[in-house]
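Here the complex is missing one protein chain, while the rest keep their positions.
Our next item is chain A:
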Amino acid sequence: MTTLRDWLIDDSPASPMQARLGRFYRIFGALMHNPLAVVGAIIILVLVLTALFAPWIATHDPLRQALGERLLPPSAAHWMGTDELGRDIWSRVVYGARITLAIVTLVAVLAAPAGLVIGVAAGYFGGWVDRILMGITDIFLSLPKLILALAFVAALGPGIENAIIAIAITSWPGYARVARAETMTFKNSEFISAVRLLGASSLRVNLGHVLPLCTSSMIVRVTLDMAGIILTAAGLGFIGLGAQPPLPEWGAMISRGRSFILDQWWVATMPGFAIILVSLGFCFLGDGLRDVLDPKSGEQR
């Protein structure tokens, strides 16, 4: 164990791989010194494990209805009680982790690279490229996120896939703005000039040198936005435009439980807790990552 650690923090790495792993090890170490980030990371890890092993963790089939067991309070048989169709809420929350994870992952995979490429292109080339790209970005930014997502889902039709596409379409402009601002601070720096002087094409300068500098703030931004994405997805589910029944999506579950909120509080509360917990986890992790990855303060230590 000590030898692996020595190898990772070696001052004079012998290969690019060792240098890269050493850098990740230092970032990881700094992250582990931040208690809130550790809490966030554990929550996200639990979410991922729950999603992966849902069939083993769930006690019941999340879709099986048992009308004789409607709206039972939490008990040994049903840890979080049952809903209006007699389905086990614990099992539904567990399977809901899969849907939530799929939503945040897909939105991040769709929106972050798009925003990154558009922002870097606008910032690097400037002029009319910048004006056109940022004009489009501003149009998207000027509309409230949830309303825009609503409009897209209304146009595309309700459903989880369309909700994901709609949320992705509403989240890229923020990333584009951040990437553009970062690119503009780097594009006239001497290390970029030096690469241009070596004869590098604009594509190489942007992809190989500017973009890697924007990724760490992008990772922070995306992690912090995850909570918002989950809430937007839950909001769409709540008004019936996101996941469709009988999918155990947390927002949709809260929506169904609304009718019984005074007498059978657990139906809406349990998925609500799940949303709060996961959102908090992403916020904590994002804050910790920001402290570690921030190009101004981090990584120099």
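Operating definition for what follows: a contact is a pair of C-beta atoms (placed from the backbone, for glycine too) under 8 Å apart; a residue touches a chain by one contact, two chains touch by 3 or more; residues count from 1.
By our rule, contacts and distances are computed from a predicted model.
Engineer: Choose one: "Cytochrome ubiquinol oxidase subunit I", "Cation:proton antiporter", "ABC-type dipeptide/oligopeptide/nickel transport system ATPase subunit" or "V-type ATP synthase subunit A". The correct choice is the protein name in UniProt for the chain not shown.
Structural biologist: Answer from the record: the omitted chain is "ABC-type dipeptide/oligopeptide/nickel transport system ATPase subunit".
Engineer: Out of A:L8, A:I57, A:V195 or A:I239, point to the residue that touches the absent chain in the complete complex.
Structural biologist: Here the residue in touch with the unshown chain is A:V195.
Engineer: Touching the hidden chain in the complete assembly: which of A:L150, A:L213 or A:C283 does that?
Structural biologist: Missing-chain contact among the listed residues: A:L213.
Engineer: With the full complex in mind, choose from A:P13, A:P158, A:G240 or A:G272 the residue touching the hidden chain.
Structural biologist: Only one listed residue reaches the unshown chain, and that is A:P13.
Engineer: Determine and list the chain A residues touching the chain excluded from the picture.
Structural biologist: Answer for chain A: residues 11-16, 18-19, 23, 189-191, 193-200, 204, 208-209, 212-213, 295, 299-300 touch the chain left out.
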